[in-house]
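One chain of protein is taken out of this complex; the other chains stay put.
Right, chain A next:
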Amino acid sequence: MEWILDHLDDIKSLGLQHVWLSGVPLLLGLVIAIPVGWLATRTRWLRGILITGSGLLYTIPSLALFVLMPLVLGTSILDPLNVVVAMTIYTIALLVRSVVDGLTSVPDEVARSATAMGYTSVRRFFGVDLPLAVPVIAAGLRVAAVSSVSMVSIASLIGVDQLGDLLIDGFNRKIAGELLAGILASVLLAVAFDLLIRLAEHTLTPWRRVQQGASA
C-alpha cells in the first residue's frame, strides 16, 4: 500500500500509456469491424472467409504478434505502433463475428418493414440494422476490452512502457507492492472500460428502456 502511495505519479503516467495502447485499438478495431462484418453478411462466400480468417488471426499469441509486427510494418521493435496495430488486429478478429451475429439477429419483419417504409439500403443499415445490432456488438466489445487491457501488459516484455512495467519490475525486484499496484491498476482500467461500453450501449438503445418500463 505504501509503495502505491509513494509512486502515484508513475502509476498515473503508465496508466495513461495503457489507456492509449488499449483504447485506441478498441476504437480502430470497432470502426474497421463494422464495414467488414457488414460485407460478410451481404456476400455468402465472403462470410466464411472473413469469419474464419479473423478467427485465425486471434489464434496468434500476443507476444508472438508483437514481435513479428516490425517485420510486417518495417518499424523498430520498440515502436508502440507495433502494439497498437497488433491490438487492433485482435479487436477486429473478435468483433467481426459479433457484428455479423448482431446484424443477422435483426428480425426479418423489422428489416422488411423498414424497406416497405421506403428506407434505402444505406439508410436502413445506419437507421435500423446497426442500432438493433448494438447489444450484440457491445457484448463482443466488452470481451475485447477486458482481454486488451490484460494483453497490453505483455508489451512490457518487448520494452513498450505501460502498466505492465510495474508487474515486471515488481517481480524482478521482489517488490510485492509494485506488483500489486500493477494488477490493481490494470483491473480498475478493465472495469472502467467495461462500464464505459455499458454506458454507451445504454445510451444507444433507448427503446430497450421503453420496453422495460412498459413491462414493469
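Methods note: contacts are C-beta pairs under 8 Å (C-beta built on N, C-alpha and C of every residue); 3 or more make two chains touch, one makes a residue touch a chain; residues count from 1.
The rule is short, and it goes like this: contacts and distances are computed from a predicted model.
Student: Unshown chain, UniProt name, "ABC transporter permease subunit", "histidine kinase", "Pyruvate dehydrogenase E1 component beta subunit" or "Glycosyl hydrolase"?
Tutor: Choosing among "ABC transporter permease subunit", "histidine kinase", "Pyruvate dehydrogenase E1 component beta subunit" or "Glycosyl hydrolase", the correct UniProt name is "ABC transporter permease subunit".
Student: Looking beyond the chains shown, say which of A:V19, A:I32 or A:I158 touches the absent one.
Tutor: Once the missing chain is taken into account, the touching residue is A:I158.
Student: Looking at the full complex, which residue from A:L46, A:V67, A:A111 or A:L204 touches the chain that isn't shown here?
Tutor: A:V67
Student: Considering the whole complex, not just the chains shown, which residues of chain A touch the missing one?
Tutor: Contact residues on chain A toward the absent chain are 55-56, 58-65, 67-68, 70-71, 74, 77, 94, 97-98, 101-102, 104-105, 136, 139-140, 142-143, 146-147, 149-151, 153-154, 156-159, 163-164, 167-168, 170-171, 174, 176, 179-180, 182-183, 186-187, 190-191, 194.
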